[in-house]
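A protein chain is absent from this complex, but the other protein chains hold their places.
Let's look at chain A:
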Amino acid sequence: MKEHLSALIDGELDPSGYDQVLASLHADASLRQQWHDWHMVGDVMQQHPILSPDFMQKFSARLAVEPIVIAPQANLRKRRFMRRALAPLSAAASVAFLGVVGWQAFHGAYTNGNVTALPQVAAVSASPLKVANAADSNPQFRAYLAAHREDSGNVIDGRDIVYASFETKQPK
């Protein structure tokens, strides 16, 4: 079975064998440990930061306390509500959540004050910033935010938001 498992991890297992391996994984704790160990070895070799040993527990605990979208309607509508709720607006929220996970994972690997490593990592990360801006670039979200700011007397802060209200006055 271990050969099959190894083949599965390497993507060399025939798809027809997936079910059997996954079923044994489900049943056999030592196999799961093996799965975990091999992945850890892989992570080390590819120089991924190593998660702390109790990462899954922490992750599950964290997941359990994440805010849940509450809809007072019936179950079916709730599901639809969730999907619609989560798709457009909360890209940023999920990035933020991923961030928490990532941050915890990072903690497992490095100590907090590893200053020399910082500039390098920061440079690599230029592109994901855009993703975090998804809520910002959602025109509807920005419209509400602009209105909120304006009525709070804050019309000059935040160039994106200023642009949002500016767009109303422009011809399409």
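Operating definition for what follows: a residue touches a chain if its C-beta (ideal position, glycine included) is under 8 Å from a C-beta of that chain, and two chains touch if they have at least 3 such contacts; residues count from 1.
Just so we're on the same page, contacts and distances are computed from a predicted model.
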Query raised in the report: The complex has one chain missing from view, so what does its UniProt entry call it, picking from "ABC-type dipeptide transporter", "Sigma factor AlgU regulatory protein MucB", "Cytochrome c" or "CO/xanthine dehydrogenase FAD-binding subunit"?
Result: "Sigma factor AlgU regulatory protein MucB"
Query - Positions on chain A contacted by the hidden chain, ascending - result: 48-49, 67, 69-72, 81-82, 84-90, 92-93, 95-96, 98-100, 102-103, 105-106, 118, 121-122, 124-129, 132-133, 135-136, 138-148, 150-160, 162-170
